[in-house]
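Notes for the one structure printed next.
Just one protein chain is left out here, and the rest sit where they should.
Moving on to chain A:
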Amino acid sequence: MATVDEVADITLETPGKRAPLVTGGLTFSSITEIVAGVPEQEKPPLAWYIGFSVSVAAMGMLFALIGYLVFTGVGVWGNNVPVYWGWPIVNFVFWVGIGHAGTLISAILCIFRQNWRTSINRFAEAMTIFAVCCAGIFPAVHIGRVWVFYWLFPYPSLYLNMWPNFRSPLLWDVFAVSTYATVSILFWYMGMIPDLATLRDRTKSRVHQIGYSIAALGWTGSARQWSRYEKAYILLAALAAPLVLSVHTIVSFDFAVSQLPGWHTTIFPPYFVAGAVFSGFGMVLTLIVPAREWFGLKDLVTTRHLENICKILLATGSMVGYAYAMEFFMAWYSGVPNEQFTFLNRAFGPYYWAYWTMVTCNVVVPQIFWFKKCRTTPWIMFVASIFVNIGMWFERFVITVTSLSRDFLPSSWGYFEPTWVDIGMFVGSFGLFFTLFLLFLRFMPMVAMAEVKSVMPHGEHDPIAEADHV
């Protein structure tokens, strides 16, 4: 069994000898026991019930407020001249961004042969899908008349007699987000089929048997099925990889194609993508640190996995810092007075508190991950991840609100105040997210068992085994 020292050692790697990805002497069968054991419990622990009740209550509030909004109108939000886009777009971008970590882990890290991803990809992909659900709600209810939401799509309508505006990035958003949601669900589900079959074969409950049988699509684990599975997996990974870039690029276009100082700048596409990956990994860390504790996954999601996540946070947080710096520098360098004013206003105007919250949480806090101690101590990284979540929400707030509240016409400057509906819906979206996530933990295999086994040593004379146990 793994001692504490061994677990800590795993973050060090002697060049030429790859450290094992799974510790504690886990075998193929013990991994199945641990992972499948969670959904197989008769009853989940009390904490699950408490968390679930709170989440469902918050989710209920969200849907009640949506009802109120639909019947009353979008005026229940704080959006008003000059800030037409308030919390709804902030929340939308916040949640879409969080989704990005899942796709990055499952697609891009797969292409880069980062085998450690197998322990956390299922978890992160689930997070992606639930985050996209939360994100989709805000623009959907923002259109006002939600019952004609399908006008968003270009379809030959005799009644409407017109198309949506193809030059509008909002239409591009419809395509980008719906494609992203579709591919993410496909990828997540397809990857889960072998594990669902494992659950089907193990369960003793008739109801579960039927449910998992349908979901497992008749998986038998034959060589032919595996061969097709691997092909489909790598194809979906290749298709999903550009989606990591495209979705948040299009979201950044929502802002950047305008002429508004603070929005209209060319760094926006890669800057938004880096920010999205940053926020997504922040959320992964927020979820995985407690989850590995509660579900006994410490040998699957090892300190090394956490350290890698922290390193990615440091890298992407610094990229975001680079973008902040470039924006400031170019605003000065451009010599355009409006640009210069906008950035000074951000840092020292009425929203200075939001700006410095953003800089502190997104650029300063991740710098602690230069230190190994911080990259290997779960509670420190958990606290830091909360800061990242906060900071990334504030980033979208700063971009959206500061630029709009003081634009070209000083006579119509204003100060944005959210209403209770704004706040309630944002809190409620966390309810929706955690409800879905807790259901996932309860009924689905939260670690990709089959994939983890594929990167473990396969026997005494296996090259991986020899590399691992030298």
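Basically, a residue touches a chain if its C-beta (ideal position, glycine included) is under 8 Å from a C-beta of that chain, and two chains touch if they have at least 3 such contacts; residues count from 1.
Here is the rule we use: contacts and distances are computed from a predicted model.
Only one chain is not pictured, and the protein name UniProt records for it, out of "GAF and ANTAR domain-containing protein", "Acyl-CoA dehydrogenase", "Quinol:cytochrome C oxidoreductase" or "ABC transporter ATP-binding protein", is "Quinol:cytochrome C oxidoreductase". From the set A:265, A:303, A:385 or A:435, the residue in touch with the chain omitted from the display is A:265, counting the whole complex.
Screening A:245, A:291, A:384 or A:436 for touch with the missing chain picks out A:245. Contact with the chain not shown here comes from a single listed residue; of A:64, A:160 or A:234, that residue is A:234. On the side of chain A, the interface with the absent chain consists of residues 13-18, 111-113, 230, 234, 242, 245, 249, 253, 256-259, 264-270, 314, 318, 322-323, 326-327, 330, 333-336, 370, 461, 463, 466-467, 470, using the contact rule stated above.
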